[in-house]
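Only one protein chain is missing; all other protein chains are in place.
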Amino acid sequence: MQFFGGSEISPSPPAPTVSGNNANMMYVFNRNGICLLYREWNRPLRTLNPQQDHKLMFGLLFSLKSLTAKMDPTIAEKGNLGVPQLPGQGCSFHSFHTNTYKLSFMETPSGIKLILVTHPRTGDLRESLKYIYNLYVEYVVKNPLYSPGTPIRSEIFNTSLDQYVRSIA
Amino acid sequence: MEDYPEEMRSPPVSLVAVAGCPELHQAISAHLHSLQPPINTLALPDLSKISLLIAPNPKDDQSSNPDPVASSGSAGILKRDWLLKHRTKIPAVVAAFFSSDCVSGDPAQWLQLCSDLDNLKAVIRARNIILVLVVVHSHSKDDITEDRMLALRKRAEIDSKLGSIFAELANTYYRDEGRRIKTRIEKKSFSSIELHVRYCFKVAVYAEFRRDWVEAIRFYEDAYHTVREMIGTSTRLPAIQRLVEIKTVAEQVHFKISTLLLHGGKIVEAITWFRQHNASYRKLTGAPEAIFLHWEWMSRQFLVFAELLETSSAAIQSISSLIAGTTERSLTEWEFRPANYYQLAAHYLKEKRSSLEITVSISETLNESDSSADSVVPSVYVGQFARLIEQGDAFLMHPLTDDEYIHYAIAEGKRFQDSFEIIALLKRSYESFSNLEVQRMGALCGFQMAREYYVVGDFTNAKQLFDGVANLYRQEGWVTLLWEVLGYLRECSRKQDQMKNFIEYSLELAALPVLSDIGVQCSRIECGPAGPASIEQKELIHREVFGFIGGELGLTSVTTSTDLKVTGDNQLYLEIDLVSPLRVVLLASVAFHEQIIKPGSSTSITLSLLSHLPLTFEVDQLEVQFNQSACNFIVVNSQRALLDTANDDQWSHRVETAPSLSLSNRWLRLTYDIKPDQSGKLECISVIAKMGPHFTICCRAESPASMGDLPLWKFEDRVDAYPTKDPALAFTGQKATQVEEPDPQVDLNLGASGPAFVGESFVIPVTVASRGHAVHFGELKINLVDVRGDGLFSPRETEPISLDSHHVQLLGMSGPEGEDESNQGVDKIKKIQDSFGLVSVPFLNCGESWSCKLEIKWHRPKPVMLYVSLGYSPDSHDSTAQKVNIHKSLQIEGKTAILISHHFMLPFRQDPLLPSIIKPVPDSDQVATLPLNETSILIVSAKNCSDVPLHLISISVEAEDDNIRKSCSVQNSGDHLDPALLVPGEEFKRVFSVVPKTNVSRLNLGNACIRWRRDSGTEEQSGLAASLVLTKERIPHVNLELSPVVVSLECPPYAILGDPFTYYIKFHNQTQLLQELKLSLADAQSFVMSGSHDDTIYVLPKSEQILGYKLVPLASGMQQLPRFTVTSVRYSAAFQPSSGESTLFVFPSKPHFNTVDVEGKRIESLAAE
Amino acid sequence: MGREVSESCVDSLLTELVSTYSTRFYANKPDLAAHSIEAIGYQVGLQLSERYTMDRPRFSDHLEAIKFICKDFWSELFKKQIDNLKTNHRGTFVLQDSRFRWLSRVSIDPSENGDVSEDNPAGVAENKASLVTKMHLNFPCGIIRGALSNLGIPCAVSADISNLPACSFVVRIKV
Amino acid sequence: MIVCVAVVGHQNNPLYIESFTDADDALKLHHIVHCSLDVVDEQVNNPKKSGPTLNETFLGLLYPTENYKVYGYFTNTKVKFILVTTDLDVRDTDVRNFFRRFHAAYVDAVSNPFHVPGKKITSKTFEKG
Partner (left out) sequence: MAPAGPRSGDAIFASAERVNAELFTLTYGAIVRQLLTDLEEVEEVNKQLDQMGYNIGIRLVDEFLAKSNVSRCIDFKETAEVIAKVGFKMFLGVTASVTNWDADGTCCSIVLEDNPLVDFVELPDTCQGLYYCNVLSGVIRGALEMVSMKTEVTWARDMLRGDDAFELQVKLLKQVPEEYPYKDDE
């Protein structure tokens, strides 16, 4: 599939698996654990302050990754639990879901982590995350005003993101 | 062109001969010459002479009968004298004149005549010249006068006929001749190619005689081509001479052709023709030893053509249009410029010179035999030479061998100074180029000229030219060319031992950015004195120059073998400014780090130096100069132990030392602190570099921000860098900075009070109070500026009140109170003008203060801005020191305090009939009209429109001159009034009775004058504050009129209810005429009255008529009397007393009080309303 | 020679160029940064104009040259022409590109104010953004100026971004 | 053959001048080139005279000297190319082509970021004997 004539978004986003607005929130972290983006669509109650929330989410992923890697039956030698890894090293998980929500996760070799929390019954969102990653490249990385590693503040990006997420869910 | 014989240069003119009757010749020849086309005349006293003239020469006869002897034909191409002969010796027509008496004379004469004719015919026939016989009748010699007349007449008619006859006869002759030869050409009946050429030439010439240019050109061209053919074929002469002959002929023919073409205005053809000519002969250099002949010949071709072109191109229209005309663009406009050809002529002449030199050098051995060259002369044929050998009395021409010829040619060649010839040529082209503003080609010529001058050792001329050229090359950055020129210049100045120039040129040379690869090329060039333009050469020059600078080397001058050096007694000092070509040698940029600095505080300054000399060099010391010399300082190169130099000003300037001052093509950047103590502009003027004891370069400082680019060429051996490390400074840096002035420690106060009134001289106290600063050389500047911008005075001011045209005026200023200003103030006032003042302030110590008063007078109500500025210097020692300035300004309103108004009233209950009023003339202006000799009343009122109480001193009416005062009496009723106090808004009236006496149509009463002063409280102190002010207002003039009838009404001052009184109407006729008046009396409801209401009265001249009516008041109080209207029949004008006049007060019962008093008051009050 | 490279090469180069000059070298001297960036643009414009005017007849007047900039020159650079050209006939021209490529991705979120690291009110953020954008525009301005002056038209060029991503360049010809 | 080519800046300053003769007349050629600028000025200033088509870059024959022909070319960027050749019958088209190639070479040369107006390396212009 081909991406992005200039900044036009040409490709058709992968069809949402289930219809109905079921995207809750989205996180983007960079390799240093800085939360570049937090965006929520429906999240009824908020218990923690943003910082804690982000930290919690990052921690969850971090440990989950090492856990999954640790549990990997296919690989012979495994580092000790909690030993840091390279991004994309070892196996990694794409998503998990609880009875109330589903968390889809994607990590690029450059350590960008995309987390999309949706309704538990949402289908496979990997392509969607890829797509969002491309949005990120087009509108964030290529925005002359954006300095890498800083929180994303791009109107175009947010709008197109919302638009897209709405279309999945 | 001049070296061509005349007959070549001008078109031939027909020639006829006249013989006999010599007394007529003069007239005839004159006449013939005046013909159009003219005819030249050959005058022979008698027929016999003609045979001498045209000696029938058998050898010369091949024109008449085809000559069997081919040798003569092939001896040469053209005879040298042939053309000349036909123009001067061989007439087309011979006219033999016989006077009738010798025809009808004695047989002896007759026989004589016949014989003459015979041998004349014999002579002529040989050349089939046409013979004309003219018999001149002249009558018996008695009666002279008549004979004269006849003679004249006859002569005249003869002449007139002759003219035409001769002309056509001559034509026929030339035509026939031409035709005869032409036929030969056509049927190729000639033995040799030479003859072919010759025939063509002749035909052409004959055609020219006939002014048949087309044919002429045709045959010349034919001749030309044939000649060209001969080159391969002919074998007649030895090779060199052969070529010479051919070329010479070709040259002549070509000359003919181009002349004809150009005179025919066929420029383009001419040029193309010349091009071919040039092309076909340029390569024919001939034998090497004779090659210089070729170059000479070439040069001549160009020269001649250039001259032809020049003479004719005056006639032709603009070149550009010509070019537009040419279809094929191969012909560029430069080929139309004579300059072009001069240049080339010069070029070939140079070739000639050099080749000649070579030949000479080779053939030095032969020199001794040069004498043999003397006897060589041009032979009978064009372009041939022969040795003249003397045998007894006869000369005979002996042909030359080529060697002999060469000798001869060389000998000839040596005789000429080619250089000057070349210069002359170049000059011509140079001038015409510069006339056309074709600068670059001009420059080239200039350069070549200069080089010639240089060669012949004329350095002044050379230098001047070179300089001119150098400028162009500098300006356009043609390095290699510039290099060459500079090389010469350098040598010139060396030869003229001008050390300074020499150094300058050398430095510039050394700094030139020669591109290495061009350098390589130039090594191939036979390069000028500059040597090859290469890096090595630059370095060589560099070293040499610094040798001179250091004083080691000396300039071995040509004139005095003593070599002059840069030494103590002749110092060397170079200036480099913004336009100097030496900027590349040394460039100084200076930047202050701050644009504005406080006095006494220090700032840093960066000076950056750059040089493009090939080698880096050390400077012994730098001196930096500012406009404030106190700031100057010196930077000493620590590596160079400074010699005795500059010790003289050590003490005055501060001296910095730099580890090293080596200049190269990288910026040398030095930063120093600088601490100006004077305020104002601080600018770096120049940086002076000292190298060696006796050499200094003064380099004008430049701001990096506005640093002009170096000359066009770039030095690509360095990336261009900024003069200062800090780019910000590089873009904005300035060589000048502003030092703020110390903030003033003195107060300047303007004590202003309230608005000023027009007319009064308003006083503004100014106080200078020092706190901290002493005031030296204090100066107050005072300026009045109109707030609304429209000027303070109007030049075209008319009304007499302000005779000077100023609206607001600075009257003067008075010194501090206490001392009286009359003497004290005046000498302090330096200058007081109407709107500007300059006042000096005395010395004040700290804490002291000084004050003065400004007097300003308003003539017009308008607001004014008063600017007062104090300039002083806080320290005593020099008055020139930077001054401190304080500025104050104050806006003052100028108001009118008193408003004057006036109006006239007629006397009480008395109405003059004034026709002009009653039925006004349409165009009458609205001026009041007063009855003559009657008493009218003028009321002047003054209103205080200011907001302060004013004292009214007097109100008066002042006539402007006495005769007015005579013409009418104006006096104020009642006596002088004591000063009245007018509170704001209050109005004060004064009554004047006016009695015009003399009868003038309009009367000028003068001005209403009001004297007043501000009410300065109770206590009157002596200040000017309460000075009297006079306010005038002009009373517009009034018309006077004598009223024919005056009607006045008389009744008691008052009436009492119920009791009757009489009421008179008095008619006074002031005219010499009987006046009929109609009176109609209206009823008044408050009175009962007796008598007729309408009446017609006749009043006798100068008499008075009175009507009386009894009235009984019916009501009390102020009552309206019965109004009456009087109509004058004569003037058909009616009039009526004002209602005010016809009222009367009715008392209910008889009052008791002083009537007079009452009356007075009543009048007052009545008058007042 | 028709050679091409990915657009992001140029984009990232420019982005980096600007940030280098305006934040690393002359962080506190914006005018200096602007000057250098403009100078770079100038050289590029100079060279490009040399290249793109090859084998075409000489321009007879200023307007022709400006038109050239609007049409051929612009489409060489951006594959589109200038959308709107205005002039006052007294040496001032306004070239408007309704969708200027180099600004197409410029965007900040006005709603979101500040962030964790340095929290600055939206206003500040915004005008900071517009400053950076202006800094970017020095480059195209330089290009235009370079091109024109190489065509013998000395001029001053400024840019106006009242409504992104439209952008208009104002050319004032020096007389 | 071509004896000299030159590039002249808009201030009539030589940017590049190269002569291909081993004869020692480089200086002379410089002079010729310099003088030819007069003709260029003339033609450009009143274009009615200049080449067949108005404002064409190719100016055609500027002027013939004794042994040379001088051709001119005037770019849009006010840069002048001068060509001096010895062969006296050259077809305009050849000259045009030469100039076109030369122009291309020139453009590449000035595209060198380090190019300082002045020196230039158009080695590939030796073609066309």
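Note that the chains take the letters A, B, C and D in the order they are written out, and that residue 1 is the start of every chain.
The rule is simple: a contact is a pair of C-beta atoms (placed from the backbone, for glycine too) under 8 Å apart; a residue touches a chain by one contact, two chains touch by 3 or more.
What you are looking at is a predicted structure, and each value in this text was computed from that prediction instead of being measured.
Trainee: Check the options A:Thr68, A:Thr108 or A:Ser167 and report the residue that touches the missing chain.
Mentor: A:Thr108
Trainee: In the whole complex, not just what's shown, which of A:Tyr27, A:Phe58, A:Phe105 or A:Phe157 touches the removed chain?
Mentor: Residue touching the chain left out of view: A:Phe58.
Trainee: Any idea which of C:Leu14, C:Ala34 or C:Ile173 touches the chain not displayed?
Mentor: From the options C:Leu14, C:Ala34 or C:Ile173, the contact with the absent chain belongs to C:Leu14.
Trainee: Where does subunit D touch the missing chain, residue by residue?
Mentor: Looking at subunit D, the ones touching the missing chain are residues 108-109, 111-116, 121.
Trainee: Taking the full complex into account, what residues of subunit A touch the chain not shown?
Mentor: 2-3, 5-6, 31-34, 55, 58-59, 62, 83-89, 108-112, 130, 133-134, 136-137, 141-142, 148
Trainee: Taking the full complex into account, what residues of subunit C touch the chain not shown?
Mentor: For subunit C, the residues touching the absent chain are 1, 3-10, 12-17, 19-20, 24-25, 36, 39-41, 43-44, 47-48, 51, 76-77, 79.
In this text, only the chains that are shown with their structure count from here on.
Trainee: Tell me which of B-D and B-C has more C-beta pairs in contact.
Mentor: Ranking B-D and B-C by C-beta contacts puts B-D first.
Trainee: How far is the middle of subunit B from the middle of subunit D, if each middle is the mean of its Cα atoms, in Å?
Mentor: It comes to 40 Å between the two C-alpha centres.
Trainee: Calculate how many whole Å lie between the centre of subunit B and the centre of subunit C, each centre taken as the average of the chain's C-alpha atoms.
Mentor: The computed centroid separation for subunit B versus subunit C comes out at 46 Å.
Trainee: Can you list the residues of subunit A that touch 2 or more other chains?
Mentor: Within subunit A, no residue touches at least two other chains.
Trainee: Spell out, as numbers or ranges, the residues of subunit C touching 2 or more other chains.
Mentor: Nothing qualifies.
Trainee: Looking at the complex, which residues from subunit C come into contact with subunit B?
Mentor: Within the complex, subunit C touches subunit B at residues 26, 29, 32, 35-36.
Trainee: Quick one: in the complex, what on subunit B touches subunit C?
Mentor: Touch list, subunit B to subunit C: 727-728, 731.
Trainee: Okay, in this complex, where on subunit A does subunit C touch?
Mentor: Subunit A reaches subunit C through residues 6-7, 34-35, 51, 138-139, 142-145, 147, 150-151, 153-158.
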